[in-house]
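A protein chain is absent from this complex, but the other protein chains hold their places.
Chain lettering (A, B and C) follows the sequence in which the chains are written, and residue indices restart at 1 in each chain.
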Amino acid sequence: MGGYTYSELGAIFAMQGFAGISLFSVLLLMALGLAIIFGQMGVINMAHGEFMAVGAYTTYFISTITENYLPSLMPIYFFIAIAVSFLFAGLLGYLAEFSLIRHLYKRPLDTLLATWGLSLIMQQSFRSFFGAREVSPTLPDWLLGSYQPTEMIDIPINGMFVLGLTIIVTLVVFYLLFKSSWGLKVRATTQNRVMSGAVGINTQKVDRYTFALGCGIAGIAGAAFTTIASTGPTTGSLYIVDTFMVVVFGGAASLFGTIASAFSIAQAQSILEFFISGSMAKVYTLLALIIILMFKPEGLFASKVRR
Amino acid sequence: MNYFYEKVMGGKSGLTGFIILAVVILVAFPLFLDIFRLNLVGKYLTYAFPAVSLVLLWGYGGILSLGQGVFFGLGGYAMAMFLKLEASSPENTAIQSTPGIPDFMDWNQLTELPWFWVPFESFTFTLLAVIIVPAIFAYIIGAAMFKRRVGGVYFAIITQVIAVILTVLIVGQQGYIGGINGITDLRTLHGWDITTDNAKVIFYYICCLLLLSIVIVGRLILTSKFGSLLLAMRDKEDRVRFSGYDVSHFKIFIFCVASIFSAIGGALFTLQVGFMSPSFVGIVPSIEMVIFCAVGGRMSLIGAIYGALLINFGKTAFSETFPQLWLFLMGGLFIAVVMFFPNGLAGIWNTYGHYITDRLKQLKTVFVMKPSPQEAKQDLG
Amino acid sequence: MSANTDFTLAIEELTVSFDGFKAVNDLNLYVDKNELHVVIGPNGAGKTTVLDLICGKTKATSGSIKFLNKELTTMPEHKIVRAGVGRKFQTPSIYENLSVFENLEVSYPYGRSVLGSLLFKRTEKVERKIIKIAQDIMLEDSLDMPAGLLSHGQKQWLEIGMLLIQDPQLLMLDEPVAGMSVKEREQTAELLNKISKGRSVLVIEHDMDFVERIADKVTVLHQGKILAAGDMKKVQNDPKVIEVYLGH
Partner (left out) sequence: MKLKQHASKRTFMKNAACAVVLGLFTMASSQVTAEVNTTGLAVTDDTVTVGILHSLTGTMAISETGAQEAEKLAIKQINEMGGILGRKIKIIQEDGASDWPTFAEKSRKLLVKDKVAAVFGCWTSASRKAALPVFEKENGLLYYPTFYEGLEQSKNVIYTGQEATQQIIDGLNWVAKEKKAKTFYLIGSDYIWPRTSMKIARKHIENVLGGKVVGEEYKPLGNTQFGSVINKIRLKKPDVIYAAVVGGSNVAWFKQLKAAGITSKKQTLLTISVTEDEVLGIGGENLEGFYSIMKYFQSQDNPNNKAFVKAFKEMWGEDSVIGDVTQAAYLGPWLWKAAVEKAGSFDIDKVVAASEKGDIELTTAPEGYVKLHPNHHLWSKARVGRWNKDGQATVVYTSELIEPDPFPKGYQ
């Protein structure tokens, strides 16, 4: 790396570090919802990406309305959009659980197929409502541009925003799962459905809200992604494999595992991308994941259970 | 012979089903369809190969592979490489800066044939490669996963990731394997023009015969002790293991068989369609193959073939008239099959039979329940 | 103590820990030839874990398990079975989609390799053996029935039959009479007494009357350790056992 000053290298190092962290927050936000649905409930939700797209389209829709009818709200509409995305995706998740998923709890591989069917229907609905073209909402000005702590370092504001949002969502999920009575019920139901039912937990209700929560978080992820990329009818399917990899690699039932796995995958990929081409970086990252999974089939953070 | 009739063909009812299928694809289609439609059916039938393979692997073995497209692709690419080399004779490629190598290599500044292409100049090697390469690949994946007891959902997701890896790899290495365009413009096989109507009819029949053969092979496997073990492993894997079987070997074997079936389909696809591209390797085609199988009936080898035909007919017909509706219909079909008809077309057929004539139903139940011990007693007596 | 013994099964200093929790702790247990050995103990005593360790389902943290002087702790499950150890699970573990006949056929100890199973032929010898076992387990009239339709007790017997067909030297049964009617229990006790001839049997059971009827020797496990061992009477009168079972 001849010809570069130390401060330049330092700046690149800092920014590259942030690129990794930014990818980490993206992966984590995507995976959190799935970690709840797949990890806690064991449902393979192939339509998870589409629930993200629901969030993204909701944000786009609200942005269009705000721009046309309430321009004065432009600077803050994004927060409203995030909240509505959460609620709307959550509501759809609730309905999906009620009409589809609950019949399939004992057949995990079949949920995979059914939710794939659901994802096709959702994709076509997006196309019918919003057209085949990719859309992206008009972002408030404060979300654009970058923060410059020094002359040479630019930290993208949207990246920081997504990071902040991810931290908040993660904390809330942790609180809900590990500190609230609802979380206790969820964990109890996950571990022993029959017993939980017997001690008076309404497991059906717990399932429904857990699924809705997972989908709602996917909706938040979708809303956040509009700051980074555009949204099309098939956007969701781009993310689904990566998302599953994060959750599986982390050890399905462990939220800490999900965080660790999102972090390691993000860092590996962004560092590799810096040195080799993007396509090969992806190939190597995925290959490494498979090989590690071969040796730790239960993922990074699976707890030993006495069976 | 009696064994063959009773067990492999499934006695009278099984044989009837097989003969009906044979008549439909060998006689009815060629008789009633023009060459254009017949070629389409031929293409659909190549998708039936992975669908049948999934009946063995998923329906009986309980191993859901979302990566059958990988093997379909490997078989297809092996065949495509051979045909491409033949199409890239120095005379045909005289305008290139390096004549005699496939056009896409020339565009990517390759000046000589990569080493892994060289053996594909031999047709014998290619035919072997269609079978052996996917089998080796499946063996490696299978050994890595099943020895480590990776199964169920995890296996499904990992095979899906493998499909992604292979797609990205093919697309990224366009100088070596043709990139996203795939390997196109395949015209002759040993100098014989494969784009003529005549050739298409011949390939169609080859395709049918091979398909019927793999159905028989599938039945041979299912009616052996291996078949019972497959079901046993699906339902109670630990019990099988603690009955003294090395479960992983059985899974690896059936995974390899399924990969070979899929690969044969892929090779036939290349021959009939005239090209191969990464769009048959990825996630979507792989899941579609599962759908063909699920719609046809995951426990029925013959059902899977009808499933592949029905869905593809539907796709073509609907996409011509209501492209919008098709995805809704397809999605709905998925959900309906999973929720209401877990045994697919084959299951519906059986239920339908139930209602139509009680007699038939009784006969059937008797038939299904009977076979094995009955024989045993007869033999003893 | 010398490394080789006359015991069918010799467990020495066996320990397994799950994330620090020692489910089995420094256990020594011996099963003699032709002995029907029952392990009892309160819930969580580590009984099932011991069986898991013997048959290789769980890997030991330390210690040794010798079966006919062969070390089992390093062997894969199917080899342990092939060496002559059969194990019945707590909940009946049979193939519900296969007929009783097929269940037994699948367990028949030939054609255990991939190729072997493909080429396996249902010979007269195989059929005779299956019918013989079916008679032993009182299922000779249900051979054609899908196993899923059997009663709970019959399923337990079927699973025992699936082990018997392999002629194991050591038969391990995890709660064989759980969920059985009184009559079925009696029949099972008879069955156990019959099949324990010529082989060692290790049984986990809660039902004390039943234990009394069958046991040659009883071992009481508590918190992963042996609390008492000996014949039924001795164990029943052991104050430590009474304390554990009755509590304070």
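Methods note: a contact is a pair of C-beta atoms (placed from the backbone, for glycine too) under 8 Å apart; a residue touches a chain by one contact, two chains touch by 3 or more.
Fair warning: this is a prediction, and the values are worked out from it, not measured in the lab.
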Displayed chains contacted by the hidden chain, counting the whole assembly
A, B
Among the options A:75, A:145 or A:164, the absent chain makes contact with A:145
Which residue from B:22, B:40 or B:329 sits in contact with the chain not drawn here?
B:40
Even though one chain is hidden, which residues of chain B still touch it in the full complex?
36, 39-40, 43, 95, 97, 103-104, 106-109, 168, 171-172, 174, 179-182, 184-187, 195, 273-275, 277, 279, 316, 319-320, 323-324, 326-327
For review purposes, identify every residue of chain A that touches the missing chain, sorted by number.
4, 8, 11-12, 15-16, 18-20, 22-23, 26, 127, 132-136, 138, 144-146, 148, 154, 156-159, 225, 227-230, 232, 234-235, 238, 269-271, 273-274, 277-279, 282
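Here is the rule we go by: only the chains that are shown with their structure count from here on.
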Using only Cα atoms to place each chain's centre, name the chain farthest from chain B.
C
When the centre of a chain is set as the mean of its C-alpha atoms, what distance in Å lies between chain A and chain C?
47
Residues within chain A bordering two or more other chains:
none
Two or more other chains are touched by the chain C residues 57
Which part of chain B faces chain A closely enough to touch in the complex?
58, 64, 144-145, 148-150, 152-154, 156-158, 160-162, 164-165, 168-169, 171-172, 283-284, 287, 290-291, 294, 324, 327-328, 330-335, 337-339, 342
If you look only at chain B, which of its residues touch chain C in the complex?
221, 224-226, 228-229, 231-232, 235-236, 238-247, 249-250, 253, 369-370, 372-376, 379-380
Of chain A, residues touching chain B in the complex
44, 100, 103-104, 107-110, 112-114, 116-121, 123-124, 127-128, 237, 241, 244-245, 248, 277, 279-280, 282-283, 286-287, 289-291, 293-295, 297
